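Please read the structure below before turning to the comments.
Omission of a single protein chain aside, the complex is shown with its protein chains in their original locations.
In order of appearance the chains are A and B, and numbering begins at 1 in each one.
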Amino acid sequence: MSETAGVPAEKKTGTPVLELRGITMRFGGVVAINGLNLAINEGEIFALIGPNGAGKTTVFNVVTGVYRPTEGQVVFAGSRIDGKKRYQVTKRGVARTFQNVRLFHNMSALENVMVGADAHHRTGLAGAALGLPWHRREERDGRAKAEELLEFVGVARRMEETAKNLPYGDQRRLEIARALATDPKLLLLDEPAAGMNPTEKEELQGLIRKIRDTGRTVLLIEHDMSLIMGISDRIAVLDFGQKIAEGLPAEIQTNQRVIDAYLGVPADAS
Amino acid sequence: MNDTTNRNPLSRARDGYSSFFDTLRDRWATAPRWARWVVYLVLIVLAILLPADGVGSFMSPYTDWPTLLFFPIGGYILLAIGLNVVVGQAGLLDLGYVAFFAIGGYAMAIFGTKMHMSFWEILVVGVLLSAVSGIILGAPTLRLRGDYLAIVTLGFGEIVRIVANNTDYIGGPRGIGGIPHPPSLSEWTIPDNGFFDAIGIGGVQPLKYGALDGKPYYYLMLLLIVAAIIFAKRLENSRVGRAWASIREDEDAAELMGVPTFKFKLAAFAIGAAIGGAGGVVYASQSVSIIPTNFPFILSATILAAVVLGGSGNLPGVILGAFLVAWIPERIRGLQEYRVLVFGGVLVLLMIFRPEGLLPSRRRKAELAEGEGGMGGLGAEVGGPVTVAAGEVGE
Partner (left out) sequence: MKATTLNNLFSQFWPYTIDGLSLGAIYALVALGYTMVYGVLRLINFAHSEIFMIGTFGALGTLHLFGMPSNVGGFALVALVLALAVAGGIASGGSAVILEYVAYRPLRRNNASRLAALISAIGASLFLQQLFARLVIPQAFGLPKEKGALPVQGHFVHHTNVIHIGGFELSNDRLIVIVGAVLMMVALDMFVNRTKLGRGIRATAQDPETAVLMGVNIDRIVTATFALGGAMAGVAAALYMLRFEETRFDVGFLLGIKAFTAAVLGGIGNLRGALVGGIVLGLIEMYGSAVFGSEWQNVVAFSVLVLVLMFRPTGILGESLQQARA
């Protein structure tokens, strides 16, 4: 749409890792998303913003296979993933966190992350029941990977603790670690900064950048504008299920339609 | 969430009891490998000595103790271990578990009397058959809401019993008689001298399956129980057990973290069914004849009561629960008649005062107390509209 100067060259040249082509999502008579086109490039941090009820989480649910879109296609890494089962989408490399933290509350932090790591494990019942060598190896590797990721997000000290006993900020970070354990190419973060204090938000920015630097693409929903403007490479704005703007942070900040949407001016008035 | 400072003496006493077992569990979790093996070994030796007359005269003054140990005690324990995989591990409420016990029993009866297969062959066939019927039942129904699943499984249990009752080929209501005992593996006799006599197992032929002595059948059941425990325990501590736990806690989130939830639920169903089927094969091989009324709904409810009483999800608890449920009515004469009455009352009281059971697993305890329990909270306080789509996530 509006890719202009001032952007480092390598960020522009990324190929799309995720494409939404004409996605429409209806629930009964309600249109939650209307003809949405979106392309997220490999290696970028892309933010999806908009007023409450604009359809942002619905986009996440369509991408991760929770909903099958009424119309349109979801293309991830070159192949269609709409209509695929949720765990298959995850296996292909899309992982997410939730707006309201949805950890496995009564499992330890380590076990939470190990569930994510199991996504690529292949041991079946027999292997587990008989304690076969490759099963043991997978268990060992899964554990090592989980510990490493807990270290990466900064919750390693509390890995034996039950998830629900962790402080709120740690729970959010644990959720990110669990998602990372599935080895995603694309990580979807649903309001990761919600309920965090300024220091935690600062750390979160660093963490998101670190995740991008390991070669992953990040798509996030967030309401905190300073966080968004601070880390996003590109931003798309949704209002009433439609994309009303897309571009660089600086462009979005001055876009009249976006300002109107946030102030509640009807979309067709501008 | 639980305010522990401001509660009545009863709940404080309960907390004391719980913390005792919590301490025990922590000890166990940190105990060195060799110490655990010593404990296992001691337990197995004790189990081998259990049918001795000296024990029996206290435990079972009215009926033959080794036979009682075989069934109902041993049988209930095996069934409870199997049902625990389904209910305790995967969080699926199965009210028709007796169906798999029946399928195993009828497999033994049919293949034993009509095809003259040997016990060991039938054990394999019966287990496979039960597992397959578990999959056949589970495949179309496991996508249902938890409480619907409970009713469908109950219906399945009844269908199996009624079909057995109405099918002439398998004897209809008269059942099947003349079921062969397992072939004796050896005539070997434990020496009938001082030492073995003193510990109460002298003169026993542990591998000879006759009509009179219940001990060899008990040892056979014990073997199956130990195998089932090892099997279940290994699964619990693997990715399979983790997947079950995650499904119990938040099925949608589990699926989105790459857990093929349906596959794992089906696996739990098949494993539970297989263990139930094994129990049925062994049961029928000892009891010579079986009839459809050996497999009533009340048996499903009893095994469920055992699992819940002991502590759903925790193997030692489940075994204890099954033992108590099988043994107490036999030990206390006159209680037999009021057995089910007492079960019913105990189930209600348990759910009110101690939903986690006598020896709960720590995780399961938290789930039940919080109203998560794999099926969400009950009604008015937390329930959402029924019309909310099952897969809705997020907003």
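Here, a residue touches a chain if its C-beta (ideal position, glycine included) is under 8 Å from a C-beta of that chain, and two chains touch if they have at least 3 such contacts.
These numbers were taken from a predicted model, which means no experiment stands behind them.
Please provide the labels of all shown chains that the missing chain touches.
Per the contact definition above, the missing chain touches B.
Of the residues B:Leu128, B:Leu207, B:Ala227 or B:Val340, which one touches the chain left out of the display?
Per the contact definition at the top, the residue touching the missing chain is B:Val340.
Per the definition of touch given earlier, which of B:Ile151, B:Leu185, B:Val288 or B:Ile328 contacts the omitted chain?
For the chain that is not drawn, the touching residue is B:Ile151.
So which of B:Val124, B:Ile159, B:Ala198 or B:Ile332 would be touching the chain we can't see?
From the options B:Val124, B:Ile159, B:Ala198 or B:Ile332, the contact with the absent chain belongs to B:Ile159.
Which positions on subunit B touch the chain that was left off?
91, 93, 95, 140-141, 144-148, 150-152, 154-156, 158-159, 162-163, 165-166, 297-298, 301, 304-305, 308, 337-338, 340-341, 343-348, 350-352, 355, 367-387
Basically, only the chains that are shown with their structure count from here on.
For a test of understanding, state which residues of subunit A touch subunit B in their complex under the given definition.
Against subunit B, subunit A makes touches at 57-58, 60-61, 64, 66-67, 85-87, 90-91, 95-96, 98-100, 102-107, 111, 114-116, 118-121, 123, 125, 128-131, 135, 138-139, 142, 162, 164, 178-179, 182, 190.
Write out the stretch or stretches of subunit B touching subunit A in their complex.
Subunit B reaches subunit A through residues 231, 234-235, 238-240, 242-243, 245-246, 249-250, 252-261, 267, 271, 363-364, 366-367, 370, 372, 391-395.
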